[in-house]
Structures are given as C-alpha cells and as structure tokens.
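Working notes, structure below.
Here the complex is missing one protein chain, while the rest keep their positions.
This part shows subunit A:
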Amino acid sequence: MSSIGTGYDLSVTTFSPDGRVFQIEYAAKAVDNSGTVVGIKCKDGIVIGVEKLIASKMMLSGSNRRIHSVHRHAGMGVAGLAADGRQIVARAKSEAHNYESTYGEPIPIKELADRVASYVHLCTLYWWLRPFGSGVILGGYDRDGPQLYMVEPSGVSYRYFGAAIGKGRQAAKTEIEKLKLSELTCRQGVIEVAKIIYGVHDEAKDKTFELEMSWVCDESNRQHQKVPEALLEEAQAAAKAALEEMDAD
C-alpha cells in the first residue's frame, strides 16, 4: 500500500490526513530492500539465517556480520541499514547487561524484546531524531523455553513461530508456513533455513550472497552461537541440491 505522502512526509512528528506517519513507512522500506533475514522457532531452540548480499568481491568472507549475540542466551539478526542495526544491537547488549546486574538473572527474552522495541519506538517520537532504518529478528532461550521476536522500525514487536524480513520475506514466509516447526529439531531447522534463503535469493537481480546462520538450542547448551562449520556446510550443500532439483523440473 505505497502512496506518496507529499507534504506530510517531511517529519516523523507529522501525521498524514489518513493517520499514517510516512517517515516510519519510509524507514520500513530500507528494511524491505535489504537482504533477507529468516528466523524460526523449532521445538528445542531458535535458528536465525541471513542472506548477506555481497557488495564487492574484495570483501573478506565472514566479515560484515549480520547476526550478533546480545547475551549468552540470546542473539539478533539485523536487516536494513547496517549502522542503525549496530546501534540497536549495542542497546540490546546494554539492556541485557543492566538487567542481569540489577536482578541477578539473565534477561527474559520477552523483556529484552520489549526494551528493544521501546528504544526503537522512542526514535519515532521526536522531530530531531530519525527512525531506525533497520529491523531485527531476536531469538533467545530463557527459563520459559526458546522464543522468537521481531522488532520493526515503527517500534512494533511481536512474538513469532517463524519470521522473515527483507527482500525475500514474502517467499520466505510462504516456505516457513509449510514447515512443521513443532516437530523440527534445530539441527533439521538449520537445513530448512538454508534451503529457504537459497530459495528466495534472486539470482537475476542480486549478485552473489553469503549465508550466515546462528542458533540457540539444547544442542548448543542454550548459548547463542554460530552454527558449527560442519553443519553449516551440510546445510549449504542440501540447499544447493534442493535448488537444482527445482530447476530440473
């Protein structure tokens, strides 16, 4: 539902006559145009995957990380403007640290998501601040089990079984809906996420991409970490094979 907001889109503190804040919607477009980020909640944990579009062949592989650990038990995948995303991650780390210092326990994921969302929303309230041009998918494992949240530039935050943001989000969401998440382990989930990301990558429009994945599950001892090399390679191989199968049809 794109429309031009001429006259009402110069400031984040201006509403349009039909009740929209265009600056926030424009911020969301920055997220929509970025590489896809996918997150799913399996029965024993969370898997996050990112389609890292490679801007230049000179970049070292493994650099420009898009998934960050916020605390031992939680991590977030970032889409949209990278620098904005870095700020959100920094804030999340700070909130998690402060919570633990005060309350003596790791921050519950719901609380972390609320705090990140409040912070992102804060930047949509003042004319002298611009909204964040990034959205995040937050996954973590606390004493209530694994949980997945998504925070958008508007400051909205919901809990999900599966979520996707960025270019290929529509296709990704369709694929996620086909999965029986409550029966998948994270090991299987990693393979599925890789397949989804390879599947939604548009060869024609975009250049090469690098797959970055992380998980937090029982197998990783409830710590947020990069998916182990061996499993990552297995996932990539399976994804490429699935693509060829599709092409062969």
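Following the convention adopted for this analysis, contacts are C-beta pairs under 8 Å (C-beta built on N, C-alpha and C of every residue); 3 or more make two chains touch, one makes a residue touch a chain; residues count from 1.
As a working rule, contacts and distances are computed from a predicted model.
Per the UniProt record, the absent chain's protein name among "Small ribosomal subunit protein uS9m", "Glycine cleavage system H protein", "TBC1 domain family member 19 isoform X3" or "Proteasome subunit beta" is "Proteasome subunit beta".
Across A:Gly39, A:Pro108, A:Pro131 or A:Pro146, the residue that sits in touch with the chain not pictured is A:Pro108. Interface residues of subunit A facing the missing partner chain: 102-105, 108, 110-111, 114, 143.
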